[in-house]
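Below is one structure. I have some questions about it.
Every protein chain except one is present and positioned as in the full complex.
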Amino acid sequence: MDPLIMQGVQLMAVGMGTVFSFLTILIFATVLMSRCIAWLTPTSTLSDEANQRLDQSHVAAISAAIAKFENDKLNK
Amino acid sequence: MDPLIMQGVQLMAVGMGTVFSFLTILIFATVLMSRCIAWLTPTSTLSDEANQRLDQSHVAAISAAIAKFENDKLNK
Amino acid sequence: MDPLIMQGVQLMAVGMGTVFSFLTILIFATVLMSRCIAWLTPTSTLSDEANQRLDQSHVAAISAAIAKFENDKLNK
Amino acid sequence: MDALQQLWAGSGLAQMTLGQGLMIVIGLLLLYLAIVRKFEPLLLVTIGFGGILSNIPGVEIATGDGLLHMVYVVGIETGAFPLIIFMGVGAMTDFGPLLANPRTLFLGAAAQFGIFATLLGAVALSATGVLEFDLKQAAAIGIIGGADGPTAIFVAGKLAPELLAAIAIAAYSYMALVPIIQPPIMRALTTQAEREITMVQLREVSKAEKVVFPLLLLLLIALLLPSAAPLLGMFCFGNLMRECGVVDRLTDTTQNALINIVTIFLGLGVGSKLSAEAFLNTQTLGILMLGMVAFAIGTASGVLMAKGMNLLSKTPINPIIGAAGVSAVPMAARVANKVGLEANSSNYLLMHAMGPNVAGVIGSAVAAGILIQFTGG
Amino acid sequence: MDALQQLWAGSGLAQMTLGQGLMIVIGLLLLYLAIVRKFEPLLLVTIGFGGILSNIPGVEIATGDGLLHMVYVVGIETGAFPLIIFMGVGAMTDFGPLLANPRTLFLGAAAQFGIFATLLGAVALSATGVLEFDLKQAAAIGIIGGADGPTAIFVAGKLAPELLAAIAIAAYSYMALVPIIQPPIMRALTTQAEREITMVQLREVSKAEKVVFPLLLLLLIALLLPSAAPLLGMFCFGNLMRECGVVDRLTDTTQNALINIVTIFLGLGVGSKLSAEAFLNTQTLGILMLGMVAFAIGTASGVLMAKGMNLLSKTPINPIIGAAGVSAVPMAARVANKVGLEANSSNYLLMHAMGPNVAGVIGSAVAAGILIQFTGG
Partner (left out) sequence: MDALQQLWAGSGLAQMTLGQGLMIVIGLLLLYLAIVRKFEPLLLVTIGFGGILSNIPGVEIATGDGLLHMVYVVGIETGAFPLIIFMGVGAMTDFGPLLANPRTLFLGAAAQFGIFATLLGAVALSATGVLEFDLKQAAAIGIIGGADGPTAIFVAGKLAPELLAAIAIAAYSYMALVPIIQPPIMRALTTQAEREITMVQLREVSKAEKVVFPLLLLLLIALLLPSAAPLLGMFCFGNLMRECGVVDRLTDTTQNALINIVTIFLGLGVGSKLSAEAFLNTQTLGILMLGMVAFAIGTASGVLMAKGMNLLSKTPINPIIGAAGVSAVPMAARVANKVGLEANSSNYLLMHAMGPNVAGVIGSAVAAGILIQFTGG
């Protein structure tokens, strides 16, 4: 067989092999990752979000204070 | 006459000549183009626009479907 | 004393000296600048602002004229 | 007069070669496809216009110190522009549907068969003397089957810059032609019953999963397949910026100003390679033909893979979505959705097809890494 | 102490030359004109500040590895920045009024007489020994009469980089002074009756015409005048992106982020050439004077051309709009409108003046191509 074709066939075998192997490993890793995260995450993350909302209201208060101070013409 | 002035006069002649010739040709080409387009375009292009509107509604439907799926927090 | 430490001490002296001198000069220059501006600016700058508002209304009128002309689909 | 003679000698009419004239016509054709037919306009408008500019005779634009040549050298020869665009694509990609159904990664893997089959086709044409392609060129042509613009430009720039313009044009044109190329193949390979399969609603994916996924992918690349690191690394970087939620202003610029600026210059730079010598030859015909074959084989492989998976699994997959594994985001997923609706008017496959669709992006970037590593990029 | 001596030796007070001090004052003057008098602020703020930075003694900013010098080398010496800005200008230009009344292209042609008359003036000054300009320098000075910033910078960068800063400053300053320079000339050359002429309402122009026009212009350039291809090619590219309607996201970035970023660095780069040696000499005085003459002659030529056209045509043209043929978009069109309203308070000429206004952009880009071709850019 032509050596170029030989190389092509080999490249195809290695290539498709690698693509499939890599994506298969990625599937397992992804599933594992999703399970770990589900296991680590408490069902209700409400408290976290509530905290965050508080933080944001804090930031908002500061921002309002700054805005109040800046009576000058603002850059849009 | 000074050779530099000679060159200047020649450049002026060539330059203004070219500018006028080129823009004159552009006028004729533009008028021709406009006439061709007027001749090719049916008076009412409503159907085209209607089609386009349909396409857009199609896109909108798909977009809505995607948006519905993405209950996650969106990047602004 | 170690020559490196000597250099370090000297750099600290020059550095802090320069920072303080420069910012002190800057304070005086800033105060002077603010006073000059306060002295140059009439208490009421209303007329200026009024002029500007007129200019803007002029621009707005022209913009409106352009917008009126452009019945074509606009780039967003 | 001398000056008039010089003027005439400098005019395009006096200097233009037949090749340049034909290339200008081809540039206009690309603009027609982009503007009127809406073929991937972002790239085909810029490539087409760049091609016309580059074929204006007697002026340095695509050569020497000309702007388009400098753009090519700085942005494409170095690989910088395709990598930045890939970062932008990452910033626009939602891996949610893939994470909800990771099995669809298999579909994205299968569709890469189009790449390697085409590579084999190219070397076969070369071995039989029909056309002449070396292994690097064959690999660069094969990547058209990846249906991914920046990946194709990156690989072609590394392996076969002389074919870059033809490969980029083939890749983007066929991505635009997906609604014409794919449906007949889908229908030929599936039964009506298969096309009617409805799939279970995708689960909701948590923010944490979306944040961790690009890092997981990056680590696997680092451990197993470093040759894919430039492309997938930048892709994961864009995606992490998108999902991490703390750098939204960077994500926003990446998705808009940055990717748009780079797209303009990428297109002009690719267009600068549209010279008659490089384009008007039988190789280009071969590339266009092989590119079409690549798309068709990729589509078929994806569909057949889905059918194969249905033999082994209890949760059925509608084989139509296998076709989306070629990437061509989001066109291929929309086409799958449309064909699915034809078979069953209440069967919305769009989100299910987004999984293989983005899997195909990963798959062809992996294939690109292998091709560059093994043919010596 | 040594260190204090070194500090003093490194200070500006110890190192500053008279020339640097004067250039800093000139930089401040440019900032004053830009900020208080609103003279083309986008360019004069950046050029003025760049000029001040470049004249700070004892530090590499406009030389060697300094940022502004690198900006100059990368963006201006190569011509890249003016070309990109011209693309942006194209993306912001509406050819509608020109397409509705293509005759106004003649006005844009006539106004270019200012360019060539000034060139002649510069060589005459040189021939009589008053100042010394070679042909390239004379051509670069003449282009100020084009009233087009990026065109002037592009031509000066190619033909006379040593005069670049003076030419750029003259061009932008006179564009800002159009409301002062033009009205007296308009009034002197027209009768009250002529200024009162009302023009017929412009017809509506179809989208197709707007899409085809930049391509038509590009093809004529390719066939007839390749030397104008870099400038007009990029201009047409920007305009095609704008009008084709399928790449709006690219147009948007071109009109905003891209042109703004390039403007900042273009201004700083031009400012880096504001050295005392290059600027504080009689040549600069000559350039400022000749630039003023160029604007005046261009304005007059446009007005007289319109009067000439009225002799031959039945549809009259208000000769005031001829002045808009110098470009200085959109200032010149606004000035024409204002002078028209003074003569006849219901005679809005703005849209009519936009035709010659954009025609002037094309006209001076054509002239720029000729100048570069014939003086060997």
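As written, the chain order gives the labels A, B, C, D and E, with residue 1 at the start of each chain.
The rule is short, and it goes like this: a contact is a pair of C-beta atoms (placed from the backbone, for glycine too) under 8 Å apart; a residue touches a chain by one contact, two chains touch by 3 or more.
What you see is a predicted model, and the numbers here were worked out from it, not measured in a lab.
When the full complex is examined, the chain removed from view is found to touch A, C, D, E. Although one chain is not drawn, the whole complex shows that of E:Asn260, E:Asn281 or E:Ser313 it is E:Asn260 that touches it.
Between the chain not shown and the residues D:Leu250, D:Leu280, D:Leu304 or D:Leu341, the one that touches is D:Leu250. Shown as candidates are D:Leu107, D:Leu258 or D:Met292; the residue that touches the absent chain is D:Leu258.
Panel shows subunit E; residues 3, 6, 10-13, 15-16, 24, 28, 31, 34-35, 38, 41-42, 45-46, 49, 52-53, 55-59, 61, 65-67, 70, 256-257, 260-261, 263-264, 268 of it touch the chain omitted from the view. Residues 10-11, 13-14, 18, 62, 65-66, 69-73, 75-76 of subunit A touch the missing chain (whole complex, contact as defined above). Interface with the hidden chain, as seen from subunit D, comprises residues 78-80, 83, 211, 215, 218-219, 221-227, 229-230, 233-234, 237, 240-241, 244-247, 249-250, 252-254, 256-258, 373-374.
Here, only the chains that are shown with their structure count from here on.
Chain pairs C-E and A-D differ in how many C-beta pairs are in contact, and the one with more is A-D. Among the chains in view, B has its Cα centre nearest the centre of the complete protein Cα set. Inter-chain spacing, taken between the CA centroids of subunit A and subunit C, is 41 Å.
One simple way to say how far apart two chains are is to compare their mean CA positions; for subunit C and subunit D this gives 48 Å. Distance between subunit B and subunit E, defined via averaged C-alpha coordinates, is recorded as 23 Å.
Shown for subunit B are the residues in touch with two or more other chains, namely 11, 14, 18.
In subunit E, 205, 224-225, 245, 252, 374 are the positions where the chain touches two or more neighbouring chains simultaneously. According to the touch criterion at the top of this document, the contacting chain pairs are A-D, B-D, B-E, C-E, D-E.
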